[in-house]
Every structure is written in structure tokens, then in C-alpha cells.
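Of the protein chains in this complex, one is absent; all others appear in place.
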Amino acid sequence: MSEEIKKIPRTISRREFLRDAGIVVGGTAVGSAFFLSACGEEVEVTKTVTTTAPGSTVTTTAPGATSIVTKTAADNTVTVTKYTCPVDGLEFDSLEALKAHYDEVHDGVASESSDNLINLTVNGITHQLYVKPNHSLRDVLRNEFGLTSIKDMCVGHGACGSCSVIVNGRPILSCMTLAIECSGADIQTVEGIAAANHPLIEAYIKHFCMQCGYCTPGFIVTAKALLDHNQNPSEAEIRDALSGNLCRCATYQKHPLAILEVAGKL
Amino acid sequence: MTFDPAARQKWVPPADSPIGKRGLRPKDGHDKATGEAMYVQDISLPRMLYAKFLRSPYSQADIKNMDTSKAAKLPGVIDILRYDDPDIKDIKRAGSDPAPGSYTIYGLPGTADHYNHPMGVIVTAESEEICDEALRLIDIEWEEKQFYVEPEESMKSGAADIWYNTLPYPRPPGGNIIRDDQIAYGDTAKALETSYKVIQARIKREETTPAGVEPQCCVAYYKKDGYLDLWIKCQPTNAATEMAGLGLVDFVKVTTRVPYQGGWFGGISWLHWNNLFIYVATVVAKRVEGRPVKLIYDESNFYNMGDEYGIFEFKIGVSENGKINGVEGTMIGCREPMNKLYKTSNIKNILSKRIWPFVNRNNYCCFRHGVCECTAIDTVTNYVAAELNMDPTEVCLINDGSNGDDWETIKQWRIDNGWQNPEVRSMEEVLRIGKAAIDWDNKWHQPGTLKLPNGKMHGLGFTHCYVWHGVANTNRGAGLSYSGGVAYIRGQFSDIGVNAASARAATVAAESGLRYDDVTCRHFESELQRYAHSQPGGSLGTESNTPQMVLMARELKKWILQQAVTEAPGRPGAPPTPAAFPGKKVNELDIKDSYVFEISNPTNKKHINEVTKTSTYHVDASADLVPDHAVPYKYYMCKQAAFIEVEVDTDTGHVDIVNTAIVNDVGTVISPEGVEGQQYGGGTMALGKSLTEEIIRDPQTGVALNANLLGYGIFTMADLDKPIDCHQVETRGGNNAYGVTGIGESLGCLLAALTNAAIYNATGKWVNHIPTTPVRVLKALGKG
Partner (left out) sequence: MQTWKQFNHINANSITEAETALAEKGAWVIAGGTDILGMMRFDILPHDMYPAVLVNLKDITPSLDYIKEENGMLKIGALAKLEDIAHNTMINEKYKALAQAAHRTASPHIREMGTIGGNICQVNRCWYFQSHENRFHCLRKGGNMCWALPGDNRYHSIYGAMDGCIAVNPSDTAPALIALNAKILTNKRTIDAVDFWVVKIPGSTILEKGEFVTEIQVPPLAVGAKSAFTKLALRKSIDFALVNCAAVIGSNNYRICLNAVAPIPKRVTASEDSIKDKTIDESSAEAAAIAGINDVMPMAAAGYNPGNRWKVSAAKGVLKQTILACK
């Protein structure tokens, strides 16, 4: 009798999990919601081999996850795989039976999505962190990094620009971006821009470009992205680049003055 | 510290001082530009919980049954507060009467009276995501009821009774009418009867909202010993006072903090709902005692504050020369529409009527009462001009005055009462400057007569009003503390972006002699709201807060000068410290740029630190020293005007605003950039209301179809072809310190119907339905 406990760490991806488990990544198995729900969770697979006589069965179960097939050291061991529903724990003899049950009883929709490890370089420093698929980049930057400059004005309609950050050089809306798609990205927020003493900060203050100030970080981020690509923008180009940033206080006519000053044209 | 209110008007700002000086660094600039500024949305405390409301899918419906059991079982849900829970069911806020008029609203009712009404239940949980999930698990059986979103439907005889909320005052009998009242000046019926002509006009405004930018939220932390910490988003900061009055909290145990506020423009309905929101947050916090709670209402800016939709009808009695003898103006909506016309003109006969039916739209009254009233002035002025074939700026001047008196009468009164610049006529100055700025004399033409080479029709629009002043609450206090060469203005106010801190610092610096950089304004906290500035700035704030700043700063100066000539007693056994200016008298000294100097020998100067050393000073300008302004002003003589130039595409109905000029007589300019910010800021907001902004509702269900920043068109940077040309006039004609007025709200209202007049000048057709979107322009041109 031998016992083998195999711990699958959190960091493993869906693909790696299935590969290690020896399950062939077949067409219909890939992308199934309940497989995905197993991945990345800390899955402790405890397998107890009780007999090695032909016909004997070994059951391996993983809490909250589907079972995996494990090969044992013994030659004449028969292993049988049970498939466990991650929602209600019922066991099935085949993957097809489990899927049918899941589709019927749990509407076929993912009940719990999994954590994924990503790398983000934020204002020059690279971090590793876990995110779920439904975490926006905005929420991650605010909640994990405390970068409260990233605002919410349009409650997620993608209409205001106050959540703007620079990702790989582009000014984008962090509330409409999934953190899980940003692994490897280089991200700049106004905190980093200010820490680096970018001349835009002083120019914005000098030219009274803010009133309530809520939109200001989004504008500065967008203006910086513009200047990074175009050191010599015309006023028309400035207005075009900033036309996605809403300001209810309507400070609009001051921003080109600040940006033109930084561009050396005032 | 006492003073004669009338004497305040005669104060003159010190020459060569920060008052009126350009280029001073805004006090809030660093925080806002670096992202360091914290807003209530950004407050995050250890173990903080989140709370969110259910929002009604119906315009009018009762909850018949609500099953929250599944939600309660969801891991991470800490509390579920139902509308019928004793903790919340009687929490309400009564509206105020008579000025704007508003009705009582409940914190968490069981009946929805508009789409997306936050009601029914509040879930408190470990995260926002869990709140959202829990709300989805709540099963509700609704009883849908009759609703009306159009005022004309609600008013019809035989209409169903859709409104059953209480009012703090008697409700008119019959139907859904909240108010049916009027204000009468003179004898309007007679004036109309005896006029050369009676001009009729009708204009409709659609529902707009302030669309303020930071979603409403409140952090409330109710601790086990009954101490409550609040972080609030609200213009007045007195929620604790109100809650104490209701017995919800013990006033001395509440600390209210007011972080920076995102787009939190004044407005009466905001104050009403926002204070109620804080009560609700406090109730929730008490239930989860010991853990902070952040109560969030995501789409508050579209659903719980509305604006002045309504239908306006005017009957204007005129003489042949453009003199208006009398106006009867009726608004079907929340406001009597003619009061500001009375305040800004010599028209003696005005009947201002309001019929306000309840409709299933946002809980509000009027956000900016001024929008209604500026619409009235705009329409009346331009209709008279059109019907009599006159230049509207001429019509304005002929009828210029205040409170029914004409300029000559007012001028004499100003002379008799020692007014500053008594013979300077504000409206004349304002018109002269504005017309030059827009090149009116060369460009104005008869309606519908100028087609441009690009095929579009050219038009100019003009409107006017007085700059709001005279409704100041000067009964809120402020304090000034001095230590180590720095003066700290103490007073809590909500920084909504009107540059109040800078303006106040400039005033204190000017009157005390300190450098602007040596005066700072600390406004986020206040002990027990002793110093709660009523207005943060803006429309009335400069007027109402300047007196305190002046008085306190003068006291500070007196104290510093006294220190300069007084020997300071030594410690026991030690010799006294000699005065910085031994042998001199106080009246031989002055202070400039934080140096005390001898007037007859200015090179004899010492820095205030050397003079005051380690001494500190505190002065108070609180309620008992600064009487509430209860005396109505005799006249409102500081005026404003706005001009726009448009090009109208008669195929597409699109209106390009190619030039805008705004002129404001603010009495005295304290911060030029601050005033300008309100001019172009308020002006842009108002133009948005005139041209693109409206809430559109589905006629079948009353559901708001475009109530979000994607569907509701506030102006972008691209929407004005050119920057707004802002001009400031200083006649010192206000009724308060330095003759100052306020600025802010007045701009947000002044241009709110101006595209209507401009399109009329361009095409010869009145759209008369605001906003003047392409749909309506084309309809007016017979193509829609």
C-alpha cells in the first residue's frame, strides 16, 4: 500500500492541470465550465491505493473538483475515475454524465471562476498577483495597489475617460479592461506620472485645469500618452486626443494651454 | 467683533493685494493634479463593508412580497435591511417650503415612485460583488400601478392618484398637484389689457440632470461606544445636526469629514436627497456596529436628482417701443418662473404662477431653480424683440432695472446710500463689453436672412439676467488660527471645485498683510461643525463668506501689530522679551507680504515670525457675530449676459456653436481664474442643457431610456468650436462685502435655453422645445 499525495498549487493553469493529470485535452472537454472551475484552486488530491488485485478499484476524489486519473506504481492496478460535481459533490462515472448533470441542474454556467496569476508592471514596479476573470483592471489597481486616482464617473459605461490608465503606451479605459488579459503589461497611472515629476502636473496646476478635480487624473494620463507619441501636438490634435475625457465642470478650454506649454509651444 | 451690515458694501479691497490678482497658485491644485486628492469613493477602512440598494424596475409599484432568504444565506452577506424594518421605515426628510418647494421623501420606502428608485431593501456585505449577487437573489412580487411621467397627463381631470407622499405643508385638494400657487407684483391683468400688444409664447423643457460625476456614496462608521465617523458627499455639511434633531445620533459623538467632492454642484434637490442618504447610511452603520460601511448608489446622478422640466406659457404686454408693461408667466413644473425677471427689470407688473403636478420621475424638485427662470427671461426678451422687430439687447436695456424700479430711481438710491460707483450702470457695461466680444453690431441681422457659403444658416443669440446675490446665509461661522507665520482658515465646506479655498485665502492675505502662500484653508474637518460654511463658494459662497474672512483677517492684523509694539513678559525669573518695534505705536506700522514694517520708513521691517515668535492667535467669526442675512436686498444691480453665434444645418438639424461670449459683473473679483472657471464651466454646462441634454422616457413604462453618461450628452471637449470668451466687470455693485456677488450657479442657468433664440435668429423659426436637438430643429423647420 502506498500513499501518494499530490498537491496541485494554486498557480497552475487550466492547461497545465489537465496535462499533468494526463487527461487528453479533447475537443469537448476543453472549455467546459466545470473543468475551468477546478483549475487554479488549491486542489489536494489524495489517493489511497488499497489493493492491487485486478478488478479492484481505486477511487480518487478531489474536493470541489473533478477527479483526475493518476497512474500508480503497481502494474496490475485498476483505477477508476469518478467525476465529482464541484457544486453539489455528486459523483458520476463518466465525464459525459457529469456534464449532463451540470447542464441540467446548474444551468451549465460557471458557478465559481478561478484565480489566475498575472504579472503587472505598475508605475515601474513589477508585481505578481492573483485575479479572477471578472476583475476589471480598474478594480485591481484601486483595491490591490491603492491607486485611487482611477475614478468612476460613468459607472462602467465606458463613456467618461476618468478611469484612463496607460497600458503599453496606449491610453485605455481600465473599467472596460479585464485584469486577466493584462499579464505582462506596462501600466502607468497619474501617481507614477506625478512621482516622476512630469511637467504636466505643474502645468495643470498653473493653468487651473481642474475644478472639482475628479476627471483630472484621467486627463493627465491621456495627455501624457499623447505627448509620449507626439511631442509637438497642434491644438486640434490635443482636443481630438482628449475628446473622450468628460469634465462636468467644463474645464476643457484650459487643458490645451497646459499641454502646449509642456510641449514648449506657449 | 460687530459691524454694520450696510457698511460692508463700502469695504474696498486693499490695493496691490492678492485680491483680483492673476497667477496665484490654486490651493487644491497639487492634490488634484497628482491624484492624491481623496474623494468619498476612495475612502477605504479596515474591515469596511459595502451596502447597496435594490432599484425599482417600475415607475410606480408596491412591493407585495419580498423573499430575502437566499440572499441572506450567501456567504459574505452581513445584513439585509428591509423597507418595513422599524430601523428604517420612518426615516424620511421633509422638504422645505416655500422657496424651491420639495416634498417629503423616504430613505427606503416599500413603494417605488420612479424607475430605478432605490428602495425596498439594502444589502450589506463584504464586497460590492457580493452585494450585487445578493440583490439578484432577492425575489420580489410587485404590484405595478398606474404611473404618469408627463405633467400634462398627471394633471388631467380624472387622472389616477399617483402620489401619496406627505408634504410638510397642506396639499392642494384634488389630483396629483403638489403646488398650485403664484406670486404677484403690481396689477398684471390691467397691464396686459392696456398694452399695445400682448405677445404669447410657449416653451417646453425636457428633464435634465446635473449628471454630477462622483457616484453618491457615504462611509459611516458607528462604533460600539456610540461615536459615529462619517465621510460624506454633500454640499451642506450639517447632516449630523439634522440627524441629532431626529434622535438618530448624539451630536457631540459625530465627526463629519468632507473629502474632496466629485462634481457636486449646488442645487436644492441634491441637498434634500443627499442628506437623507446620509441618514440611511447611519442607520445601516448602526446595524453593523463596529464595522465601517460604505453605502453606494451607483447611478444616483441620474436618478435622484432632476432638473426643471416643465412647460412655460407667457403673456407679455408691451408698448410699441419695447417697454414691457406686464408679464404673466406660468410654469407647469416645480417653480414660479418669473421671480428673477422681477429682480432684474423695471417691470412693475408680473404674475408668476406655478402648477406642479407630481410625476413618476426622479425624486427632486429643482436642481437649479434658475434654469426655469432664465428660460423665462430668455424667452420673454427674445419674443418681444422678434414681435416688435427689435434688437433683443435694446429690449433688455429698455426694461433694465430691479424689483420694478428703473435705473434712474436705482441710481439715486445708490447715491443716497453711499454705494460704491453709484452711477455706473451694470447692464450697460455688460452689454457694451459682450456685444463687442461677439461683434454683435456687425453680425446681428434679421431672423433667417443670412445663409453662409457653407450652406448653413447663421444666427446670434442673446440673453441676460442678474448675477445671483442677496440670498446669502451669513450665519455660518469660520475661524482663523495663526501660528508660526501661517494663518489657517478653519471652516468645513464641501470642495466642489469652485476654488473657494484660494479665494478665501486671497481675502485673508489681502486684509491681514500676509502673503497668499502663508494662508491656508483647512476644510475637510471641523469640530462639531462649529464652522460649517454654508456655501463652499460658487453662486452665493463668495458673498456669504467674504465678510467673515475680512473681519477675522483684520483682527489677526491688529493682533500682529499689537505684538510688534508690546514687550512680551518673560518666564519666571527671566527678563521680558523686547518688542520687535520698541517705542512705536500700532498706527505707525503696517503689514505687507508677511513683513511688519514702519510706514514712514519701510526698510525698517521684520518678518511676522520674528514679531510673533511662538505666540499663537485664534479668532472666531461665528454665528453670534455675523448676523444672518434676513434683510431682503433693495436691488440686484450686478448683471450678466451671454451671447452665442451658431451655424444651423437645415438638412440635418445640427447646430454648431461657433462662438460664445459671457460677461459677468461680479461686483469685485477676488480670484480671476476662479470667476472665469465658473463662467466657462457653468456656461458649457448650460449650453449642454440647451442643446444636447435630456432624459428620455419610454411612454409605455416610464423607464428612463438614456440615463447614463453614454446616452445623456454632456458636452465633450469637441463640442464647442472655440473657447468661451469670458469677461469680468467690477462695479462693486453687490450688496455685501466689497460689493461682491457670487458666481457659479447663475452661469449654469443663464445659457440653458440660449440655442432657442440663436436658432430663431438663424432660421426665423422657433424651436421652443429644449434641448434643441436635430429632431426638434427639423420639426420646427417642417421636416420632422
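Which chain is which? They are A and B, in the order written, and residues in each are numbered from 1.
One rule holds in what follows: a contact is a pair of C-beta atoms (placed from the backbone, for glycine too) under 8 Å apart; a residue touches a chain by one contact, two chains touch by 3 or more.
Keep in mind that this is a model prediction, so the values were computed, not measured.
Of the listed residues B:D31, B:D113 or B:D298, the one in contact with the hidden chain in the full complex is B:D298. Residues touching the missing chain, restricted to chain A, are 14, 27-28, 30-33, 36-37, 103, 107-114, 116, 132-134, 136, 152, 155-159, 161, 164, 170-173, 175-178, 180-181, 222, 240-244 (touch as defined at the top). Residues of chain B in contact with the chain left out of this view: 57, 128-129, 132-133, 136, 150, 215, 298, 455, 649, 651-654, 692, 696-701, 703, 705-706, 710-711, 713, 715-719, 773-776, 778-779, 783-784.
The rule we apply is simple: only the chains that are shown with their structure count from here on.
Centroid to centroid, with C-alpha atoms defining each point, chain A and chain B lie 41 Å apart. Within the complex, the chain B residues that touch chain A are 25-26, 28-39, 41-42, 44, 129, 210-215, 260-265, 298-299, 495-499, 673, 676-677, 680-685, 708-710, 714-718, 720, 723-724. Contact residues on chain A toward chain B in their complex (touch as defined above): 134, 142, 146-149, 151-155, 157-160, 162, 189-191, 194, 201-202, 204-206, 208-217, 220, 239-240, 242-253, 255.
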